[in-house]
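A single protein chain has been omitted from the complex, and every remaining protein chain is retained in its original position.
To keep things simple, chains are lettered A and B as they appear, and every chain counts its residues starting from 1.
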């Protein structure tokens, strides 16, 4: 509890520090974000020059912004980037002009359905400028002359991403990927970033995992496309993966499957979510959402699912100023971290074992593994033992057994470890895999 | 609407002209029927001599009938073939005799459950004669002497069937098969015949389909057996097929699957019926019904399903004088034609395409294929594009994609065509198949 409270505070602090920064797909906002993460984990930073061809794409010019506002003719700032960086259409080209409301109007974006919230809008691949504001403010604007300023630069530079690799005993990798391009939106995706970094820290401080675990912090789409372009020949090492988003809100968990739909990561997530709460849900893949789109593309088909609480576009605060520091809590991020860790532990720990005494049941009693007094019903732990022995024929993994027996993976894993100690189980094709 | 009205009138007119003809598995009724169809479509007529061995069967003697009646001792016709050709047991041998009611009785067939309707009965393979009449009339017959006359011939002749082939770019065929052996029964199967001929006309007048489309008009069982016997070495070209029956009544649609149950025709029909109305249903194959029985036999296993509205034996008018000109409408036959056309378009248009930029998503924006303003939810058409790109890996056909994405096949097809135009998709193994 105390440890959880500390973890909750740490996660919330990370989100709070990252919240004010104006991020985009390129620029210093991402660099500052990664620098803060680098205080927690040994992040390796990559800079990809503008103009670099990455898969079917090209890295765009780098965007930075110092200030932006709409002022009235008295010079009073009506819409002010310094108050909330969502006010600027992300990737706005510079503008410095005076114009009528009529000229300004096509550059203003609001949410008539949520009149008090500022929407989040971008224009990455079409040069444009604009402001986002509450609909209440928009409708209050009176005809007249407005001073419009976006003090941004859009010039050759770099796209920045960071990664940290926790070395495992296998070259096979588990990928945990979080997009880092959104400005002041807490749930989407500062929560995902903070939870990801916390898991990286836990794994770095814990025993060596079987799989190598890679944590990627990249701008959405173009950042991940850049990573894939630079890792095209080794990306196949990713045997299990997750994108993380919206892990601090109050919704139950949703896991979105890989395009194949029956990967180990899909089954591990379903196992954990079902045992966590009946309110959690597992949904099918669809080719929209976050960077699972890129990983699951037909040229890669990396089995990367997506873990979230609130679903992309399905809650009103999504991509609005409502996704602020009050929308997320540290306690909920701790829950998300624990659930994520359980999923990663399953995909990391899933193995195929072989019963070394497969002809009938081995005599457990002689080994002190069985209650001596017969004629009664069987304690649960012993049923787990019988399941593991029966299904450990080289074709069933521990997760297969947990699913078939409807027993928590962790119990199956611990039972298997005990049977391994007693010489009743061994890793299938054990020489090939370093345990 | 006007076009539909014209089509409806044309379909109803065809049924009206065919209605009075006394058809059977052989004889002039089938010839007259095919002659009327030949006014609409370039029908090739085949005549198979009686006694010809066809598979396990033999073509029977040809049956023709000029007149038939039961008269009372005053010479008044009580049951008269000229009033309704259902009155004669189809394939009755000639008879000309006077007899008591007691002697006549075993030759009379009625429907006690539907006392006003005349049943349709046949005796193709056992030489017999008989009369069908309403039960009301049957019970009113008083003991006495009756004059009984069937002026038929049953002699060596021919079995007649017709077919029309719409040439496609492939040798692979789509078969549309309708039985033409029933006498004055509108729904079963003048509606099927009329709808089939209308589709043939539309395809002949339209662009060349990918598949060759064959329309067969043959007497049930023995006619189809004859066709199969004469086309045994090429029947395997049929890759998709349908038998048509009962397409003018007021029931929702039923599609009966092929024996395999998961053929492309099964999936195409299910896709179209589900999107047409929740009242439509898809049922499993069973080895009874119409000529799908023969096509699905183990020696052929041609994937031929069956499309109908009212189901074989499941509505009271079935195989009775209730299946008359008031039981079918042109508007309903137009609906049937449209639905049939949609199914045929799917099986004809289903292809396997390959994404040519499969590493991540291609940059659609650069090609003008994507809304430029980000941060919002995705319009439906763009989701179709992402689905087609993601699943076009050579293993998923367009129908697979439509099913997986739950998008109408036509939208998927049109989206794929657009992506093909932009060089993002190409036919899998494109050289082998002429597009």
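Keep this in mind: a residue touches a chain if its C-beta (ideal position, glycine included) is under 8 Å from a C-beta of that chain, and two chains touch if they have at least 3 such contacts.
Keep in mind it's a predicted model, so treat the numbers as computed, not measured.
From the set A:115, A:252 or A:365, the residue in touch with the chain omitted from the display is A:365, counting the whole complex. Here the missing chain is touched by one residue of B:82, B:105, B:169 or B:232, and it is B:232. Residue B:319 is the one among B:319, B:351 or B:413 that touches the chain not shown.
Interface note for the absent chain: among B:12, B:63, B:81 or B:120, the touching residue is B:120.
One chain of the complex is left out; on subunit B, the residues touching it are 55-58, 90, 119-126, 128, 221, 224-225, 228-229, 232, 259, 286-288, 293-294, 296-301, 313, 319.
Across the interface with the omitted chain, subunit A contributes residues 355, 357-363, 365-366, 372-378, 383, 386-387, 389-393, 405.
The rule is simple: only the chains that are shown with their structure count from here on.
With centres taken as mean Cα positions, subunit B sits 54 Å from subunit A.
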